[in-house]
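Note that this complex is displayed minus one protein chain, with the remaining chains in position.
All chains are identified by letter, namely A and B, in their written order; residue positions are counted from 1 within each chain.
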Amino acid sequence: MARVTLRNISKEYDGISAVRDLSLEIKDGEFLAIMGPPGSGKTSTLKMIAGIESPSSGEIFFDDKPMERIAPNRRNVAMVFETYALYPHLSVFDNIAFPLRSARRGVRYSNEEINKRVRDIADLLEISMLLEKKPAHLSGGQRQRVGLGRALVRNPVVSLFDEPIAHLDARLRYRLMGDLKRIQIERKATILYATPDYFEAIAIADRVVALFGGEMKQIGTPMEIIKHPASAEVARFVGDPPTNLLLARVVRHDDRLWFKVFENDILVPNKTREALDKANFENGVLIGVRPSDILVSRAEMEAPAFPTKLYVAEYFHRKTVLTLSIGAKRIRASTTPDFGGRVGERIWVRFPPDKIFAFDPNTLLVLPASDQPVHRET
Amino acid sequence: MRRTNFRRISWIRRVAPYVLLTLWTVIALFPIYWVLVTSLKNPGDVITSPPKFFDFSPTLDNYRVVLGLARYVGLGDIVRVDFIEYLKNSLIIIPLAVVLSLALGLPVAYVMARFRFKGRENLYFFYISLYFMPPILILIPLYLVFIRLRLYDTYLGLILILQLVNLPLVVLIMRSFFEDISPEIEQSALVDGRSRLGVFFKITLPLAMPSLMSTAFLCTIFSWNNFLFGVILSRTRTQPVTVGILAFKSYEAILWGQMAAASIITALPVLILAIFIQRYIVRGLTLGAVKG
Partner (left out) sequence: MASITLTNVWKIYGKGQNEIEAVTDLSLDVRDGEFLALLGPSGCGKTSTLRMIAGLEDITRGEIYIGSRLVNNFHPSERDIAMVFETYALYQHLSVYDNIAFPLKVRGLKGGEINAVISKVAETLEIGDILKRKPTHLSDGQKQRVSIGRAIVREPSAFLMDEPISHLDLVLRSNMRREIKHLQKDIGITTVYVTHDQLEATTMADRIAVMKLGNLQQLATPQEIFESPTNTFVGSFVGEPPMNFVEVEVQKTTNGMVLKRQDFNVEMSNLAITQALQARTEPRVILGIRPMHIKACASLVEGSMPGSVYVTETLDEYNIITVEIGKQRILVETAPEFCPKPDEIVWLFFPEEKLHFFDLHTGQRICSHRRTGLKGCTNDNEYNRANCVKTINLHLREGAIWPE
């Protein structure tokens, strides 16, 4: 197990920047999730740590040892590829056993040990009956599990997972998420887990890195990411449904600051006041409010509340998600599962002032940056 | 009434393609049939007019003479061809040439598929361009060069010049195949602990086998059938079998029957090879498309 440090890592392909100035320290035995939309640089980052790709600039250290000159086969990392990358000419058993048989200096496994390890992992992943088959005869979900098995069968210094459970059915996803977390705790393994699904990231990670456009926008515990998003991108990515973002003007009267939202004035919370006072936001601010924080009612509510038209109501077992339209804009609110809702119905909506986030419309950073645990490590 | 007409028309439509195909097959296979038949005829039967297609008494004498098991008696024992020698020459030269092409061509194909470097496409085009040029253009200067380098009438000389035929094929086919293998499979093997060389031999080559076999087979066919280099760049010691067949034509007589028998014998090794390779290629193809 090791500590992994990335310092000012950048990666370019043909002039296009995949990763920009990324600095990160992954603690020994930590489960770190790298969360971001497709194309945000997650896979590139993992490949650079594995040694398959070299950074265009910057350094990588395992426990303070620089990794520049060390080939992937000497780094003792395990990787699960998004594309599985199984060996087509080998059986499932041989695929999983491959890393154990690839002679590394000093480490040799006996046949019995290989047998036992492979079968144990196969049991865990429910693929024991497939051990003699070749990858061509497996379904997508089965192939994914073989890829997982190949990585789990070892005890590497760092394990890198690239969207490892994307193609599995719900039951298996839940089971494997739990199993992965458990294995990590038991082995005290250092794991990096890349996923575009925020759900997976916050469910099992100790800390989450939010990666957008190759840049790290935030790093923190799952709670911090959800409750205190450091940028509008993060806020928009997390949550089901995700945080609503709206452009609002800032007005001053009665010696106080207000957000003007849909002709309503909402008091600016104290923590945001300072930031707005200092800078000049003539063109408005981006405000964010989470669907679960919005208050909805069929009966008229007192100001600052405004009427909306129900675009569609969706029933989820533990909540109902309402898509509400105001003019050309749409916002989402979640409420009790028995709300019902007819298309076209009028619903009154109120944003509680203390649940509103404010973001700078240009940099997309949250306002104020002061008391938020935002990390932009350099 | 309309119904019956309809049925009859469709009956004709169904049969017509088969008739045409059969006709075409007959035309296409006729030369082979004729050679086979000629090889089984007595000298007298060979040149009859009108030609005899079926009604002759077959004999294996031609084969016996060609293989050196009997001696041709007649016409004063003028023509004597040591066919076995020619066959032996080809059986030595061609396999070695193919092995050399693979050994030289595979690394080139792999490097071109995996790495980017300046002039890569130019180099690739150079290999392909070797096929644009008719070899006969260079044969005279080549002849002179060979004499100077003492490669004339040697096995080594022919093996080397056959690379002109084989290498472009190897590079062309194998590069495209290597590109088709997802780099992530090799990356995965690296991460799993293999060295680059280990990855090449344990992962890349086994995956490339079917393609490799097909390529090797094609090279074998082209090399085996090559006539031009054999006829110009070799003489008494190293003439391949393609040239050997010509020996049955002399001033006095053309020994058609024996020439035909020699042709059939020449075709056999490659045919047998094809049967073996066939199975391998089909088996390998099922491994082919495992993407993702």
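Here, contacts are C-beta pairs under 8 Å (C-beta built on N, C-alpha and C of every residue); 3 or more make two chains touch, one makes a residue touch a chain.
Remember, predicted model here, so these are calculated numbers, not experimental data.
K.L.:
Who does the absent chain touch among those shown?
P.N.:
Contacts of the omitted chain with visible chains: A.
K.L.:
Decide which residue listed in A:109, A:311 or A:348 touches the omitted chain of the complex.
P.N.:
A:311
K.L.:
Which one, A:66, A:337 or A:352, makes contact with the chain that was left out?
P.N.:
If we include the chain that is not displayed, A:337 is the one touching it.
K.L.:
Could you tell which one of A:80, A:121, A:209 or A:226 touches the chain left off the display?
P.N.:
A:226
K.L.:
Quick one: which of A:241, A:288 or A:304 touches the chain that's been left out?
P.N.:
Candidates A:241, A:288 or A:304; residue touching the omitted chain: A:241.
K.L.:
Would you write out the residues of chain A that touch the absent chain, in ascending order?
P.N.:
38, 170-171, 174, 177-179, 181-182, 185, 196-197, 199, 202-204, 222-223, 226, 238-239, 241, 292, 311-312, 314-318, 321, 323, 336-338, 342-344
The definition used in the following text is that only the chains that are shown with their structure count from here on.
K.L.:
Could you work out how far the Cα centre of chain A sits from that of chain B, in whole Å?
P.N.:
So the centre of chain A lies 57 Å away from the centre of chain B.
K.L.:
Give the list of chain B residues in touch with chain A in this complex.
P.N.:
182, 184-185, 187-196, 198, 203, 206-207, 286-292
K.L.:
Quick one: which bits of chain A touch chain B in the complex? Just the residue numbers, please.
P.N.:
Against chain B, chain A makes touches at 47, 50-52, 71-73, 75, 77-79, 81, 83-89, 98-99, 102-104, 134-136, 140, 143, 150.
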